[in-house]
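Sharing a structure with you now.
Here the complex is missing one protein chain, while the rest keep their positions.
And then chain A:
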Amino acid sequence: MAAPVPPGAPRQQPPPPDYNPNYQQNPNSLSDNLQNLSLNRPPLMPNSAPRPSPFLPPPFPSSAPSPPLSRPGPPPPGAFPRPSLPPSGSPPPTLPPNGGPARPTGPPFSQPSPFVSRPPSAGNGVVMGPSSGAPSHGSLAPRLGAHPSPIASSTTPSSVPPSVSTGGLVSNGPPAPPFLGGPRFPPSGSAPQQPLMGPLTIGGARVPPQAPSMRPLMGSSGISAQQRPPFSAAHQGTPSSSAPLQGMPSFSAPPQAMSPPVGFPFGQQMQNQPVAPTPIPGSAQPPTMFGMPPPPPLPNQTTAISPVVGQTGGSLAGSSKIDPNQIPRPVPGSSVILHDTRQGNQANPPPPATSDYIVRDTGNCSPRYMRCTINQIPCTVDLLTTSGMQLALLVQPLALPHPSEEPIQLVDFGESGPVRCSRCKGYINPFMKFIDQGRRFICNLCGFTDETPRDYHCNLGPDGRRRDADERPELCRGTVEFVATKEYMVRDPMPAVYFFLIDVSMNAIQTGATAAACSSINQVIADLPEGPRTMVGIATFDSTIHFYNLKRALQQPLMLIVPDILDVYTPLQTDVIVPLSECRQHLEVLLESIPSMFQNSRTAESAFGAAIKAVFLAMKSTGGKLLVFQSVLPSVGIGALSAREAEGRSNISAGEKEAHKLLQPADKTLKELAIEFAEFQVCVDVFITTQTYVDIASISVIPKTTGGQVYYYYPFSALSDPAKLYNDLRWNVTRPQGFEAVMRVRCSQGIQVQQYHGNFCKRIPTDVDLPGIDCDKTIMVTLKHDDKLQDGTECAFQCALLYTTVYGQRRIRVTTLSLPCTNNLSNLFRMADLDTQFVCFLKQAANEIPSTPPLNLREQVTNFCINILLSYRKFCATVSSSGQLILPEALKLLPLYTLALIKSTGLRIDGRVDDRSFWITYVSSVSTPSAIPLVHPRMIAIHDLDTQEGNESLIPHSIPLSSDHVSDDGIFLLENGQEGLMYIGSSVDSNILQQLFGISSVDEIRTQQYDNPLSKKLNDVTNEIRRRRCSYLRLKLCKKGDPSGLSFFSCLIEDKVPTGGLSYVEFLVHVHRQIQMKMSS
């Protein structure tokens, strides 16, 4: 091939091979998958989130803070969208705008689409928001039909089927786009967008939602910039305004309109938003003002600099109270943002990770793949230290793109392989500078001057760029994929091997976990990649390990038992793992018979460690994915664990002190095992379907080291969990992913990688080994200075991921990000990326939990927040208002997130050990868009879905997480991406109950879809959330007065917690005091 194709020539073929094979054939296929899953893809989310909840109701002072629930909840039956395809097809028509195709698939596929040319959808006219709204309605309809179930959380599984059959559309699928963003916003450049928002908001009520919201994320800064003259250095200045936003009534339009009733604490700056309005939708009363205790804690800062939190109080009554309505809250942008990664040869700061955006790769990589905590790089380590912020990258190399984005291009350099710097081995990228008529080039990473390979030579144009730069993706795109040559292979690319390992101990059988696992696997078999290279194996275990010989020649599967669980082995060299095409029938028969075969088993023991080891031995020659379904504490064999939790409880004195030890792995056995797995490219995912303690702290070491993931279904319910299990499993095998991967991040001179965090195995300091990598996995890369950088230059980061696709192609995905360096502290604050910054901190905190007593850790967390604000106050804020709490616009939500983190599952002491362990594990690989809701969930009102017309997003606007906003006559859904809590007030209109749940009183709750608009709408909302999150929400119903109600209220993090957790307002006061103390000292 080399000959004909000039090196470096991009591959043209559209479908080519590329990328994820998953999608190859049918662009929609991906989408299909998603739909089915009912997962939503997160990427979109960003925006979406915002949109819905434009209005934050007035703030309330609330008391009970509680972290979001991280664990998965019980859930809903899901809609299994198998049918997805069809739907997608049809939808298009319906959805006029872009939405059509894209949507359906929306999230998920977005990825694929890229390649494919999803664009079409875009073509529809709406540039930006392909997905956006217009279609929404249309699309909705179909969807509705499809899944009824989603909504009903409680619904029984049965419901599911129906949905499927309908086929149609899965609700998940096509989400309605939020707003029609497209139209609305002119596609201006990326950055600009925000500004747009600003104006909009201001101007018209129209866009209600976002405007207000903006602030948090993008908005504010943007706005400020545009509208106002830049304020001081800080630029955005929108003051604290942020806080204000919220108040809108639930209805969209109004929000802005709001009258600014009461306090706008921030007076002046606020100009833009006067903050809203009081009006709160139903629930809350007009904002109550909260009194701040101490006087003026937070004065507003007038300075342009940053908004302050408002001190609403100050202005307000002057009473020294903080108006809860005025404090900063996330305000979702409702529309899709268009983002060019570079503009005018300048890196363009990315939109918030949680917003809905469409990226055009103009040199820098899309922020989906890699984003930095600060969008300008401090020249010196001192500057960084002063800021209190940290410098790190979040890398999500296979992230799902938006369907409307251009697919990543595949470049084949033929036998010679991609052009690389001969010194640092960095890959060719748009920032390599060609000199000397193109004969040589300077590496932007190490500065070395390399000879251009002869056949890659090209003359330079007048602008100093190569003449062919725009035709060669590797010279004009921040993300490209290279075809790997033999040089990058130590062996032939491995086949896609999927091995399912199922717990069949007594408990698993009796709780229905085994049956659920078998049926999920049975359904998922059809979704595995087609082709001769797809291999499958199956094994079960209790106190022994049972393999199955699936060879076609046999009349029926042969069960092979490995009884020695202290020193395991594989019972067959071949035939345990066979090509899928040869064993479908046997597999089906087997999966159907497993639950009954062990029906009478009385074996309570579970040899988890031995079983995975044995399976590993069988997979050793190829590597592959091992999916384990575990239901009880592994009690025997290799790596047996004990019920430490109970032991800890019985020994209270030791327990108290050493409680966090329970979050550490019990011993090294599993770790050693995991390292061995990783070495042979075996990636382990563990699905824990249990009703008891299983010591996730120990078990999670395996997936964590092998690039896998833990799924946790607690307490497992045979009624409602199988749907989630199926959807999770399906997404697990269908999402874009790669095998036997190696990743390395290279940085320009002056910066180096300090450490990698995430789910992988590290054998040498520079690289991470990823037996499996998929679109959901994110790796945090912390950076450190080893030299000064030059102001005005750019500093580049390049992530190279070498992996094998599920169809056996070896690829190198190279993602390059080049950011300007600065010596200006205020630039750092201005360019700080809140989401990334916070998520990095979240991951680090999670990492510390097992080794640090919780109280210390909370203090650390708080100090992190305080230090940043202190630095800002000290060096960037005007001196004037020492009495005010001043927040940098970009980071104004930091206190809220920090508070949420303190109250999160992981940092709580009163939670179950396994819940905390799971939280820690989940956080270690979670992507930025999913991390935020995990800590700071979204709450929406659903009793009035009907009346919320005018909101173009399917999902209603979110409500502040405060009990003031929860009324007894309402129904609220609170979701964190993992589970959704549906709270039903005690005095809900029975009519609504009847419509939603088919019951007349709160006492008989069950969920199901009923044929009426309200119910359908709820379904749609749920599915939309699932789709966007790429996660099947586990729905739980909560009622006031019982434990489920308590768990709901514990998620309202703005509330004060009786046991000592501060309310949001109190926390702000606390932060302010600390800053003042430090300032004065």
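Quick note on the criterion: contacts are C-beta pairs under 8 Å (C-beta built on N, C-alpha and C of every residue); 3 or more make two chains touch, one makes a residue touch a chain; residues count from 1.
The definition used in the following text is that contacts and distances are computed from a predicted model.
When the unshown chain is looked up in UniProt, the name that turns up among "Protein transport protein SEC23", "Signal peptidase complex subunit 3", "Sodium/hydrogen exchanger" or "Translation initiation factor eIF2B subunit gamma" is "Protein transport protein SEC23". Among A:D436, A:D567, A:E588 or A:D989, only A:D567 touches the chain that is left out of the view. Contact with the undisplayed chain is limited, among A:S422, A:Q437, A:N459 or A:Q556, to A:Q556. Contact with the chain not shown here comes from a single listed residue; of A:D575, A:E794, A:E889 or A:E979, that residue is A:D575. Shown as candidates are A:T373, A:T544, A:T705 or A:N759; the residue that touches the absent chain is A:T544.
Even with one chain removed from view, chain A keeps its contact list with that chain: residues 544, 546-547, 553-564, 567, 569, 571-575, 593, 596-597.
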